[in-house]
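For this depiction, one protein chain was excluded, whereas all remaining protein chains were kept in their positions.
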Amino acid sequence: MRTTVSDDGIETVLPSPPGELVQLLDPEGNRVSDPLYDPYVADVTGDQLASLYEDLVIVRRLDVEATALQRQGQLGLWPPLLGQEAAQVGSARTLRPDDFVFSSYRENAVAYCRGVRLPDIVKVWRGTAQSGWDPHTVNMATPAIVIGAQTLHAVGYAVGCLRDGVDSATITYFGDGATTQGDVNEALVFAASFHAPVVFFCQNNQWAISEPVGLQAQRPIAERAPGFGIPSIRVDGNDVLAVIAATRRALERAHGGEGPTFIEAVTYRMGPHTTSDDPTRYVDPLQREEWAAKDPIGRVEAHLRERGVLTEALAASIADRANEVAAEFRAGCVALENPAPLSVFDNVYAEPHAPLARQRSQQAAYLRSIGEVAE
Amino acid sequence: MRTTVSDDGIETVLPSPPGELVQLLDPEGNRVSDPLYDPYVADVTGDQLASLYEDLVIVRRLDVEATALQRQGQLGLWPPLLGQEAAQVGSARTLRPDDFVFSSYRENAVAYCRGVRLPDIVKVWRGTAQSGWDPHTVNMATPAIVIGAQTLHAVGYAVGCLRDGVDSATITYFGDGATTQGDVNEALVFAASFHAPVVFFCQNNQWAISEPVGLQAQRPIAERAPGFGIPSIRVDGNDVLAVIAATRRALERAHGGEGPTFIEAVTYRMGPHTTSDDPTRYVDPLQREEWAAKDPIGRVEAHLRERGVLTEALAASIADRANEVAAEFRAGCVALENPAPLSVFDNVYAEPHAPLARQRSQQAAYLRSIGEVAE
Amino acid sequence: MTELTLAKAITSGLRRALADDDRVVLLGEDIGTLGGVFRVTDGLQREFGADRVMDMPLAESGIIGMAVGLAYRGFRPVVEIQFDGFIYPAFDQIVAQVAKMHYRTGGAVRMPITIRVPFGGGIGAVEHHSESPEAYFAHTAGLRVVTCSTPQDAHTMIRQAIACDDPVLFFEPKRRYWTKGEVDEDATYPFDRARVVLEGTDVTIVAYGPLVATAIDAAIAAGDDGVSVEVVDLRSLSPLDLDTVEASVSKTGRLVITHEAQQFGGLGAELAASITDRCFLHLEAAPARVTGFDTPYPSARAEEHFLPDLDRILDAVDRVLGRANALTGWSDS
Partner (left out) sequence: MTELTLAKAITSGLRRALADDDRVVLLGEDIGTLGGVFRVTDGLQREFGADRVMDMPLAESGIIGMAVGLAYRGFRPVVEIQFDGFIYPAFDQIVAQVAKMHYRTGGAVRMPITIRVPFGGGIGAVEHHSESPEAYFAHTAGLRVVTCSTPQDAHTMIRQAIACDDPVLFFEPKRRYWTKGEVDEDATYPFDRARVVLEGTDVTIVAYGPLVATAIDAAIAAGDDGVSVEVVDLRSLSPLDLDTVEASVSKTGRLVITHEAQQFGGLGAELAASITDRCFLHLEAAPARVTGFDTPYPSARAEEHFLPDLDRILDAVDRVLGRANALTGWSDS
């Protein structure tokens, strides 16, 4: 690990050689020391790690439940996060309540950590609404489906924080595939130009649907940001501790007025792209197996058992808790009601719009004419 | 100057420290030696340099003439290239005839070097056509006005050359401001992914209309490309010899199947953005003066005089020649005829289009009805 | 003749185009190994190689921009946009470059680019996956816009689009991908003409893409009710074959237009305006439009309340016939 300070005094955090990852827990659960990042997790107690472990278990359990709900027709679609639990939980748990999140569609564990109500997470996937929650209640925006669009929103929000004189940070999540989109690159330029307190959190899960990351990037993704004037960190995305350390470092910069930071969390999408996808068409099972050995939950479990924090009893209670949350999730999901016919006209505009009101009224007349209840 | 070979064997050409420029002729006209780039110009004779000098003088003379033509109402608009002669002539003169150019609007010296007929260069600026020439006759595309769009076209063309099994290179010109556009960054990704034989030639003239380059880029622009997997060169854009060396190196890579290269030619826009612009509103005269001292023509002149190649007689004959070309240019320009009324309907489609033919025929009837000749 | 789904009819059309002309190249996200998210390009990369069927990095502007360069070089690129709602990042390249290059260059550079876009709703999808953006492109001079409603047209028209020297937006009615029908690969007929799919005398219903089947159902239902409906499948949205619609409306005197896209400024407006201009003296009633509402496309479980359906079309048929309908007695205030 090397820290370089460039000629204009901007600290650029570049792993050296470029392939090197920040890792604090190896796949076997051993604590690896890293002089630069150790201090960022020095205060994390065994109990706190156990609580993170619980989060990891729960979000995986929820993910499995959601896939089951989709199979049973309760959801239209679901994008599993299997394999990416540590990247999401580690980063999201590091945020302050007043920090703001702009995510993509797969960050359901981030939503969970932000305190989004369970059924609200799946409204979109069940198809009862275009988004699940009021962003201002949890400081997390409605996920963006158009790849990369949200990264610019994050920069705008972060600049708004600067203008408002608050030290809140903004974090934006996106995938490896997203790094190709013009919007994401423009976001890097704008963030650098305005010294925006924003964290670019790229989950490099090796795939954009069927396309391997090698089609999108010829160099490790973390190497892209420094050329824009943004320091970057390449972190083992399956290592919750390392993700916390990297995110803390980036947030420290953001909260401290030092501008944007780019994090590449190297992970793997263990499931299909979505429940509609058939990864057997393109995923090499051997590659998947290699990554299975780097499971983000297994290593925390091993580590905690080794430290004696995770007892059988605690493990069982966490498993129970996960099942409980999943049951609650399922119940909340199936209880979500279908939208009323005329609701399609709601919230198009914030201010009165006569022609649309007229169209709505005509449709109400039509619904009455065919004997349907309109509202 | 340092050449580094990265772990995967891709050669990355990075000046070190980042600010360093490739320079072979200093502002006073002294030949500066550079072990890496000297070999690329070892074969350039005094006469050849004199011929480049003639080019520089002519394109500047044409540029001045064009500005005059605009002031006299013969052109609607003109984007002067004053100060950027060496960047354009040096790179364009290095191209093979079968190499293909995708440029922006300011590369009028490039068009001149490609052999575009003088009046064809100004059709667009006079407003008699949307473009001046048939791209296939000179292997140079119609300039793009939408910032950055052409860089993607270049990548597509270059990939087409690969597919066709020809070793032609493609070069694309764009400005410092353009580097912010999503399209340009996507072009870098696509070029790297497809190993496209393309040269990205960025003329960093320090300004995007009134915006200084510092608003668009926090790091030297040349530093951006390596993060995309594209080696880059930062060259003194006011040094025609260095520009030739850098372009040769990049073309050597392209012709040799080694993929894309990025060149940042550091130069200065000595004139207004266009004849409609008023740079006194934003340009610091001191900064402009500093750059005036680095004039691209003066240094070649000094160098050639010092070497005894440029005699008074030769200088006078070149000046005469420039005046001749300018006169020819003016004559060609004012002779350009206005488009016929119905020509607006031509070439919208390549194949028959009944409704448009009908619209045209109705307009012809209208023109007849008001006593105008339609065709 | 073979029986094919509409999706597979496009596949076979692409296969023929690739086989017939080695300047044809396919570009898109996930079109190679995966065969596209709808499997329309399934097997084509294996058959023609990764140089002809190219997986593209994830950027629509990049893909279209690259297609422009390939066209410059004499290729005939066929681009797949994964879903309708993801075409917008490429909007500039499409309307400012692809559409205008031939005009800009005075005819020197052709843009025989086909842009395939699975479009429309009815598949219970999340946001951005059910849009009908055809009017944006139809309003753009220099582009051609077509769609298909049958496997036969799907096959023939994709080949015609690729063979056309102009850029063509080829909208594929994704909810009809699984519709089956006979396909004659050797069939030839004009690219830009509408087709009367059902003859009738009282009312003309004009539809395209996914709603042609709905229009036919409506016509049959109306027939049971003693109303003779003529159904026209536009096929080409730009140019519009106004001659065919004019001939029909001159006969029936009544026009109902249906599309999924939002009504305001949609193709129905152009059709209503043009036909009113051409058939003013024949029209017995103002043309009626049955369309998506002027709202964003709603969530999956609300889409049935947004999309035109048989009953809404029949109500409009009643309206143009001056019969009792939903708006009888309805008032604005």
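Letters A, B and C name the chains as they come in the text, with residue numbers starting at 1 for each one.
By our rule, contacts are C-beta pairs under 8 Å (C-beta built on N, C-alpha and C of every residue); 3 or more make two chains touch, one makes a residue touch a chain.
The model shown is predicted, which means the values in this text are computed figures rather than measured ones.
Contacts of the undisplayed chain with the visible chains, over the whole complex, involve A, B, C. Within the complete assembly, C:Tyr88 is the residue of C:Phe48, C:Phe75 or C:Tyr88 that touches the hidden chain.
The chain that is not drawn here is touched, among residues A:Ala313, A:Ala350 or A:Val373, by A:Ala350. The residue touching the chain not shown here, chosen from C:Tyr103, C:Phe119, C:Phe171 or C:Phe191, is C:Tyr103. When you scan A:Leu52, A:Leu75, A:Leu95 or A:Cys161 for touch with the missing chain, the hit is A:Cys161. The chain not shown here is touched by just one of B:Glu20, B:Asp38, B:Asp167 or B:Glu211, and that residue is B:Glu211. The omitted chain makes contact with chain C at the following residues, 61, 85, 88-89, 91-92, 95-96, 99-100, 103-104, 127-128, 135-136, 138-142, 238, 240, 261-262, 264-270, 272-274, 276-278, 280, 283, 285-289, 293-296. The chain not shown here touches chain A at positions 100, 102, 129-131, 134-136, 141-142, 144, 146, 149, 151-161, 163-164, 170, 182-183, 186-187, 189-190, 193, 346-351, 353-356.
On the side of chain B, the interface with the absent chain consists of residues 76-77, 105, 123-130, 145-147, 177-178, 180-183, 208-211, 215-216, 276-277, 281-282, 338-339, 341-345, 348, 355-356, 358-363, 365-366, 368-370, using the contact rule stated above.
Rule of thumb we're sticking to: only the chains that are shown with their structure count from here on.
Chain centres here are Cα averages; for chain A and chain C they lie 36 Å apart. Rounded to a whole number, the gap between the C-alpha centres of chain B and chain C is 41 angstrom. Residue positions of chain B with contacts to 2 or more other chains are 182-183, 186, 189, 193.
Contact with two or more other chains is made by residues 56-57, 59, 61-62, 89 of chain C.
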